[in-house]
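One chain of protein is taken out of this complex; the other chains stay put.
Let's look at subunit A:
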Amino acid sequence: MSIILDKVNYKYSESTVYEKHALKDINLKINDGEFIGLIGHTGSGKSTLIQHLNGLMKATSGAIYYNGEDIYAKDFNMRTLRSKVGLVFQYPEHQLFETSVIKDVSFGPRNLGLPDLEIDLRAYEALKQVGIGEDLIDASPFELSGGQKRRVAIAGVLAMKPEVLILDEPTAGLDPKGRDEILDRIALLHKEQKITVILVSHSMEDVAKYVDRILVMNKGELIFDNTPKNVFAHYKELENIGLAAPQVTYVMNRLRDQGIRVSTSPTTIKEAKEEILRWAKGEIL
């Protein structure tokens, strides 16, 4: 089970002045159960890329295979793909429309043509997964707080039971508490349900903390595809394309410049702490 992109190209508004080569020869394999971080500057093609993964956008050239099936083949069922690859857009709360939370979350499973009982079951489960209490299920989604709205919207996608969950900046505009809540829930889902997660983010800290593989996009090209440690080792290059490494990477590099021989590989505060303690105890000379 995997998603394979083979030389995918996408051009916006081809042959007009607005033409933009948004994706350039993207080759990529997304394996089952991975937790992937997708980073890149605004306009680097991240959003375009993820919309290709569930067939919302059609590549100008190249092929995409989902579990070995060509998604552009005539007999390929696009709707099944969309239920298997769940896409949570930026500011997903802007898509809420129903009169109650439960009805809104049921929208996805209902479109799948499931029996009523199954729809309810999935909706309740999805709401539980994102931490929306039973007291809120009959509330209007427009009365909720920003963080709650966003979690309801994410539940709307989860209720379709996707095998791959793609989130486009799920924490944009949230306070630190709301951000941690959402990311922890997603990490838990990844761990317990074994779903593949692709997290598009601007925050290097978030990416470093949760993912085990990072894709870096720049001007429509995929320039890095590696583990967080290996990607953040190129922090100077990341800076050149308007990105940065997590703060601790800088701390560790500065320590090293001062002659303290710690490793520069930690990407989270926890790892950095352990490394510094190791040095303090004299384990590193």
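Just so it is clear, a residue touches a chain if its C-beta (ideal position, glycine included) is under 8 Å from a C-beta of that chain, and two chains touch if they have at least 3 such contacts; residues count from 1.
Definition applied: contacts and distances are computed from a predicted model.
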Please identify the absent chain by the protein name in its UniProt record; candidates are "4Fe-4S dicluster domain-containing protein", "Multifunctional fusion protein", "Twin-arginine translocation pathway signal protein" or "Energy-coupling factor transporter transmembrane protein EcfT". "Energy-coupling factor transporter transmembrane protein EcfT"
From the list A:44, A:83, A:129 or A:218, pick the residue that touches the absent chain. A:83
The one of A:54, A:129 or A:218 in touch with the missing chain is A:54
From A:2, A:95 or A:193, the answer for touching the chain not displayed is A:95
Among listed residues A:64, A:144 or A:157, the absent chain is touched only by A:157
Residues in subunit A touching the chain absent from view: 13, 16-17, 51, 54, 56, 79, 82-83, 86-87, 89, 92, 94-97, 107-108, 111-112, 142, 156-157, 160
